[in-house]
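Note sheet for the following structure.
Missing here: one protein chain of the complex. Every other protein chain is in place.
Chains here go by letter, A and B, matching the order in which they are written, and residues are numbered from 1 within each.
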Amino acid sequence: MAMMLTVRRALWSVLVVAGLGGAAAGHAQDRFITMASTTSTEQSGLFAHLLPAFKAATGIDVRVVAVGTGQALDTARRGDADVVFVHDTPAEEKFVAEGWSRKRSPVMYNDFVLVGPAGDPARTQGKDTVAALKKVASQGSGFISRGDKSGTHAAELRLWKQAGVDLVAAKPAGYKECGCGMGPALNIAAASKAYVLTDRGTWLNFKNRGDLQVLVEGDRTLFNPYGVMVVDPVRHPHVKAALAQAFADWVTAPAGQAVIASYRVGGEQAFFPDARP
Amino acid sequence: MSPVLVTLSNASVRFGEVRALNGVSLSLHRGERLALVGANGSGKTSLLRLLHGLLRCSDGSVSYGAAPAGRSPAPLAAMVFQHPFLLHLSVRFNVWLGLWLRGVPRRLRGARCDEALRRVGLLDLARRQAHTLSGGQQQRLSLARAWALRPEVLYLDEPTASLDPGAKREVEALIEAIAAEGVTVVMSTHNLGQAKRLATRVLYLEGGRLVVDLPVDRFFSDALPPEAAQFLKGEWPWR
Partner (left out) sequence: MTESLGLAWKLVLQFDAALLQVVALSLRVSGLACLIGALFGLWLGTGLAVARFPGRAVVVWLLNTLLALPSVVVGLLVYLLLSRAGPLGHFGILFTPTAMVIAQSLLVVPLMAALTRRLVTDTLEEGGDQLRSLGASPMQVGALLLLHERLGVLTIVLTAFGRAIAEVGAVMMVGGNIDGVTRVMTTSIALETSKGDLPLALALGLLLLGVVALVNLMIAAMQGRTVLRAAAWT
């Protein structure tokens, strides 16, 4: 009967669909931790290089939830992550001070670069970021800010402060906040021929450059340090503290540091090991 | 006098502002064959639905069994509509459904389906999709569906109005066969010839009121109130 056939087919499709799930369910038995990190770190491609090495060494899977730094820290505060790996030292120190983690361990650093249109209307090219930003502000040239409480955004705000520009009082003409990740910000900058501060990792991987190019680099103020923090099991008892600590230990040990150093983007080293014993 | 099945006491049915039925009183006796006649909008359909239980009365009362306060359960009833609604499934399933809904035990359902379909002459079409049947066949299926339930009362709302003459005759014959088994029949019709052939009692409705309620032979011979007489002449000019 037509109805029986439809019922049979419906059951079969449910089984097939659930079967696809069966495969993933088995996977859930593996040991894994949830790591809150940033979009820029993920988009640099580092994790695809680093995490398989960690799994090979310890058998632990790392599931990366990549959001902005502010959101990553909030995710950990809520207890939805076991370990945090971001690049905003003041915010990380606050996180520890609030008691969410016992310790911040430095892991590596990379640097930011100021990219802008090939014509460089604000004459920023050189090695002095603060001076470059002053010129951008006075010229009113287009500048794209991520505006998303990320590590990159925090660094950008610190640089503006050093340049003596008060963004709260009066934004420079041409200053636009997108509330978005590094990639989208670069997209907007490329399309509107504006300046933007970006981390080198994302820049090296970014394909939609338009006529953007690196204008300021190598400045000490552009150094971008990364730290790892295990969420304190006293605050969140369900956290997989032991496994998370295994990650923190490995990534700051010589083995992990070597893997970081070996990561290349377009032939260039993207991250520089910085762990202190 | 045979036992009373349904009694209406001054019953009215209102839809918002409109009074579809206005102060109707009547008693339905077992074994009767009622014909409801009247113009469109006179309340025939509402009366049928009220008797069957598909509508509630806004005023007055409906009771089952002898006394007005009688607590007897409603008689087992089935209804056949002018345009039967058949599910997009087989002929047999449409009959089976009625039996299942009424809680007829499983072991009896199959036999009753087949019996009903055989009675109406659709047994060899049992596996066909119901909507592929002709108009007359669909109405016969509708009758089979009702008959299978072994109702005490069968209500019919202009069952042959949409059928061609051949199908009309077939359906009428089936209705007669059902009535001959002792099932009480209440049927609305536009066709006075049909009323004269099938009914034992004729009710004439106008504007929601029951104007005439007579045994069939008296209805067609006695002096009727002027509106009824007018209606009769209009519907049956060659009398």
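By our rule, a residue touches a chain if its C-beta (ideal position, glycine included) is under 8 Å from a C-beta of that chain, and two chains touch if they have at least 3 such contacts.
What you are looking at is a predicted structure, and each value in this text was computed from that prediction instead of being measured.
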{"item": "Omitted-chain contact residue, chosen from A:Asn187, A:Asn224 or A:Thr252", "value": "A:Asn187"}
{"item": "Of B:Arg14, B:His29 or B:Arg128, the one touching the omitted chain in the full complex", "value": "B:Arg128"}
{"item": "Touching residues on chain B - with respect to the absent chain", "value": "49, 52, 54, 78-79, 81, 84-85, 87-89, 97-98, 101-102, 127-129, 132, 145"}
{"item": "Contact set of chain A toward the excluded chain (per top definition)", "value": "2-3, 6, 9, 13-14, 17-18, 20-21, 24, 27-28, 34, 39, 43, 47-48, 63-67, 77-80, 180-184, 186-187, 190, 202, 205-209, 236, 238"}
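Methods note: only the chains that are shown with their structure count from here on.
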{"item": "For chain A paired with chain B, centre-to-centre distance based on mean C-alpha positions, whole Å", "value": "77"}
